[in-house]
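Incomplete set of chains, arranged as in the complex.
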Amino acid sequence: MDQQNVEKINSILDAELEIREKIKEQVTEFDKKTRTLTGILNRIHSTRSEQMPALLESARPVLESCRETTAALADIIPADQFWKWKEMWQNSLRNAVFAALLVEYLHSGGLLTLPAVAETLGIKSEWQGRLALPAEDYLHGVISVVNELSRLAVNAVTLGDFEQPIKISLFVKDLFAGFSMLNLKNDTLRRRYDSLKYDIKKIEEVVYDVSLRKLAPSSKEPEKKDSE
Amino acid sequence: MTSTRVLDSRDSVLPVFEQFREELDDHNDRRERLIKSSRDVTNLSKKVIFLLHRIVTDDAAESDDNIGRHAAARAKGKFREIQSLFAGMRPELTGERFSRYQRNVSPGLQEYIEALSFAHYLEHKSLISYDQVQQSLCDDEGNAYFPLTLEDYLLGLSDLTGELMRFAIASISRRGGRQKASDVCSFVRNCKADFERLTPHFRELRKKQHVTAQSLEKIEDAAYAVAVRTSEYDLPPEMLDDLVAQTVSH
């Protein structure tokens, strides 16, 4: 290889290495935040409904602190190179999406939209090409929420809350119907979607147990649905 | 997209997923198109490599320099065909899209670089540079169809060593083959050393270095076999080749 070629290669390589180092630093920060979030949200399984709002409140500031990280990342990534680097923070981002979605569900019972999640995490639309929230990562977050809710359905009953499983069942079935409209390739998302049916089955069994024993006043809910 | 922040019924969830479906379908379709183009590039490139091998073995009679130039010239048309495929992919790869679909385009691109660097070696006996490859992927105004990544450049070159091994072994027992094999041998040895420095940064390259090492050993073994055999005789190698050719043709 002639000298000129070697120099060219080295200059490209050095620039990329620097970017990589900087991103790594931010990802470490990001990870700490999402780990804290996971730690807090882990407590939903032993928290009675009346104490849930306080628990969620404690998650909010951590969630909002993610905005600093996304801003720092957007600063580092060169124009148009979003997809080149995104695998580095992908996992942290999905965890943050998961946290944002779960907090909202437990708060309002609804699903935060993609733009709303992006906003929560401080991701600005003008960063397009450097940092964005792709549909794929949003959907991964949604699936993680379903995984968590199937456990919550079980634990809520143990804590004597027979309403939660029924609410979860309705929420998750809507999501599943949405997912089944997508033409997923044979990738991770597909595999995780396929595994959703185990979560749904588990939730259905909880609802079954509650209905069978007429434990929840609203366990007649399916009739309401019929009138949609 | 709807401006509601929170969706709380199936009626509001489904339209949102419908939009996801459109986005995903759009993405998958583009991906499929690019994969197909990449596959076409691969096939054409493989054919060029084959053609180059055939030319240099068939025209073994011609002088060494001529064959190289001749082969590169005959490949030029094919390369133009491949380059027009890249030009066709350009609109799908604008802006951030290139970084998104790079891995889908890579297989074809790397095979193209393999072919291009093979032709370049035959003509110039040297390694094609990063800039030269990037230039071959530009329109008439010199604007790149898409940026060339270091990884594609290096992995394409790494495959080149395999073709050079085939080239060296196929020509070694022909007239002048010894010299060709010896040239290729030191060329590949240098490539391997040059790449070695870069392996910490590219996982794929690390894997391909093993293949390169094997190719190098195969060339060394072939060169050795010829050296051992000719060293039994007092005549210059070229003359020995002529004597053999005489026996086979009679």
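First chain written, first letter: the chains are A and B, and each begins at residue 1.
By our rule, a residue touches a chain if its C-beta (ideal position, glycine included) is under 8 Å from a C-beta of that chain, and two chains touch if they have at least 3 such contacts.
Fair warning: this is a prediction, and the values are worked out from it, not measured in the lab.
Colleague: For the entire complex in this file, put down the subunit formula using the displayed labels.
Modeller: Full-complex copy numbers, labelled as displayed: A x6, B x2.
By definition in this document, only the chains that are shown with their structure count from here on.
Colleague: For chain B, which residues are in contact with chain A within the complex?
Modeller: Contacts found on chain B: 1-2, 4-11, 13-14, 16-18, 20-21, 23-25, 28, 95-96, 98-100, 102, 126-127, 129-131, 150, 190, 194, 198, 201.
Colleague: What part of chain A is in contact with chain B in the complex they form?
Modeller: Contact set of chain A toward chain B: 1-2, 4-6, 8-9, 12-13, 16-17, 80-84, 104, 108-116, 128-129, 135, 139, 173-175, 177-179, 181-185, 228.
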